[in-house]
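Starting off with a structure, shown below.
Of the protein chains in this complex, all but one are displayed in their positions.
Chain naming follows the written order as A and B, and within any one chain the residues start at number 1.
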Amino acid sequence: MNIARTFLTFSARRVLQSKCATCLAVQKCQVSTGSSCCQNDAKKLKIKRFTPRRAVLYIPGSDERKLQKIQILDVDCAVMDCEDGVAANRKVRDKHTITKQMDTIFFPYRVCGVRVNAVSSGLMEEDLRVIFQAQHLPQTIMVPKVNSVQELASITNNLQNALKDRTVQHKISLVLFVESALGLINLRDICERGVELSLRSNIYNVDGLVFGSDDFCADIGAKRSAEGSELLYARQKFVTIAKAFRLQAIDMVHIDYKDQVTLKEQSIKSAGMGFTGKQVIHPSQVPIVQEAFSPSEEHIDWAKGLIKAFEDHQTSGTGAFTYRGHMIDMPLLLQAKNVVQLAEAIHAVRRSL
Amino acid sequence: MNIARTFLTFSARRVLQSKCATCLAVQKCQVSTGSSCCQNDAKKLKIKRFTPRRAVLYIPGSDERKLQKIQILDVDCAVMDCEDGVAANRKVRDKHTITKQMDTIFFPYRVCGVRVNAVSSGLMEEDLRVIFQAQHLPQTIMVPKVNSVQELASITNNLQNALKDRTVQHKISLVLFVESALGLINLRDICERGVELSLRSNIYNVDGLVFGSDDFCADIGAKRSAEGSELLYARQKFVTIAKAFRLQAIDMVHIDYKDQVTLKEQSIKSAGMGFTGKQVIHPSQVPIVQEAFSPSEEHIDWAKGLIKAFEDHQTSGTGAFTYRGHMIDMPLLLQAKNVVQLAEAIHAVRRSL
Partner (left out) sequence: MNIARTFLTFSARRVLQSKCATCLAVQKCQVSTGSSCCQNDAKKLKIKRFTPRRAVLYIPGSDERKLQKIQILDVDCAVMDCEDGVAANRKVRDKHTITKQMDTIFFPYRVCGVRVNAVSSGLMEEDLRVIFQAQHLPQTIMVPKVNSVQELASITNNLQNALKDRTVQHKISLVLFVESALGLINLRDICERGVELSLRSNIYNVDGLVFGSDDFCADIGAKRSAEGSELLYARQKFVTIAKAFRLQAIDMVHIDYKDQVTLKEQSIKSAGMGFTGKQVIHPSQVPIVQEAFSPSEEHIDWAKGLIKAFEDHQTSGTGAFTYRGHMIDMPLLLQAKNVVQLAEAIHAVRRSL
């Protein structure tokens, strides 16, 4: 049992190669999977890196009125959309809107992103070139429709070219979209290579994945049902791979934004499956989603109590023990620690508002 | 967003390597995943290749009376079975029946196939030798129990040997069966290699996959339940891989052929999961299954309207828009285009009857 391996651990790729999670020394540590021989540094790295993205809200890059409104929204991550939300023949004009908005509206905002067009569209390089003319760089770049490892090379090139005349103070977070059968069957390789490239890069860090359900359904010829079993395999495979590489797992949009009852049910179930957040297309969806992906007070309470009880029993040496009627072991302890860490990260964001 | 990548696209293997989907030139196209630098040729290739196999009906190769009956059936794909439906000690005799039937009954039929015995049975080579003595070649060869990439080499050899004295006018379609845990975990490799071999071959084309549920259940020791959750993982993994390689995905048989209510429910759900067709064992199952895998008039209507609305909005440049109360984006457009293409293919078949 290796308590150090929580969902905040820096890099699963190093885990795969049994290196120290911080200094990358292969043979330095006795403990072979994912723990660190540089405990303190690792801790700093982890805490610095964790950014809640419970709700990810898209705003069409062409709609100045809607972009203005984000200043009054309490959303973890607001994304200016240069892709699906924008008609193809307006795309060039809209990018200049975005550049302007980046400096006046978005930068003060705590987590902002831009969704550029996919590598396959041929528009990504130009998107990035225009966006990076803004004085302030976006915190996150969202890349739709990543289908193969090869596209990561294009993404890296496009970013390097667009940033070649600038100094990058903080690495830009990359969030990659899985939206096709091909993307899903290549996802493990994409993550492995993405985390590897992030370690070498001075300019970006692959930080999360988004599951694009509608594109995925169209790609496999599936029809969306109310209960959604047609997506169960894809979403659970997606979560498993994301978590193996310690990446955020952001779930599908609920497109009928007036139906808040289903949104709430869907969000609670999604959080229960291990997703860390959800895409939204309307401001009214934000509070419902953010609440569902936050640990409840009772859960935080339970978690803190369990951690305390565990520490007490370790000291007294009485072996297995029960807490609130359940036999407690390492997995439950791990889950409790995750809950407390997430609660602290959300609390830190609230304080910074 | 790459609209050209629909489920009819010629070859996903080329997609994997970012080649032009038609001419295979690696660096010729700007657009890197699955689109074509030879749009017109690609279009011809796609249309030529699409063969509906909504219902795949097996008829025991030993039963002349049942084989005669297929002439009055309106089934997309009729298959003479040399495998499970035929007792082992009758197999040699039955193949000669099949050769005779091929020329008298099956050839006039629009899509006919023969299910030969599996590579592992040791009977496949002899099966093909006898079948190809018919004057008319079957359009499709169905190969059961494909478990590994290595078997593709045996299949290729067997086909080449059996056809060495003949001229092959039209490539024979191969449809491969997944019927074991091993076949399922090797499926991605099987498809990748199968599509690769098809490109090089003058005599065959891997065109579809069949999920053999009963063999699969026996192999993993599962019991079939009414709701079928024990097969959810296998069937959804199967669909995902088939679609990633742009292959047809043909679902399990409903063995209780008198129970048409369950058949209908099962077929509708199957189509909703992305399967393109379903195996049947009795003529009475055909119309129910073929209806379930056809798009409804309302759906075709919706699709055509959406495509029209999208084109209008592209012209006027108003960005995101709603259609019949839903926000429309590329995935929905894609799904609409798929529906229209399938409807046209089925309509073309009906006209040819």
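Simple rule for what comes next: contacts are C-beta pairs under 8 Å (C-beta built on N, C-alpha and C of every residue); 3 or more make two chains touch, one makes a residue touch a chain.
These numbers were taken from a predicted model, which means no experiment stands behind them.
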| item | value |
| --- | --- |
| Selected from B:199, B:255 or B:348 as touching the chain missing from the view | B:255 |
| From B:168, B:181, B:268 or B:345, residue that would touch the chain that is not displayed | B:181 |
| Option from B:147, B:198, B:290 or B:335 whose C-beta touches the chain left out | B:147 |
| Contact with the hidden chain (one of B:121, B:160, B:201 or B:314) | B:121 |
| Absent chain, residues of chain A that touch it | 1-2, 5, 7, 12, 15-18, 30-35, 188, 232-233, 236-237, 239-241, 243-244, 271-274, 276, 313-315, 317-320, 326-327, 329-332, 334-335, 338 |
| Those residues of chain B which, in the complete complex, touch the missing chain | 60, 62-63, 83-90, 94, 117-122, 144-145, 147-148, 150-151, 154, 179-182, 184-186, 212, 214-223, 225, 229-230, 232-234, 255-256, 281 |
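What we mean here is this: only the chains that are shown with their structure count from here on.
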| item | value |
| --- | --- |
| Interchain centroid distance [CA atoms averaged], chain A/chain B, Å | 37 |
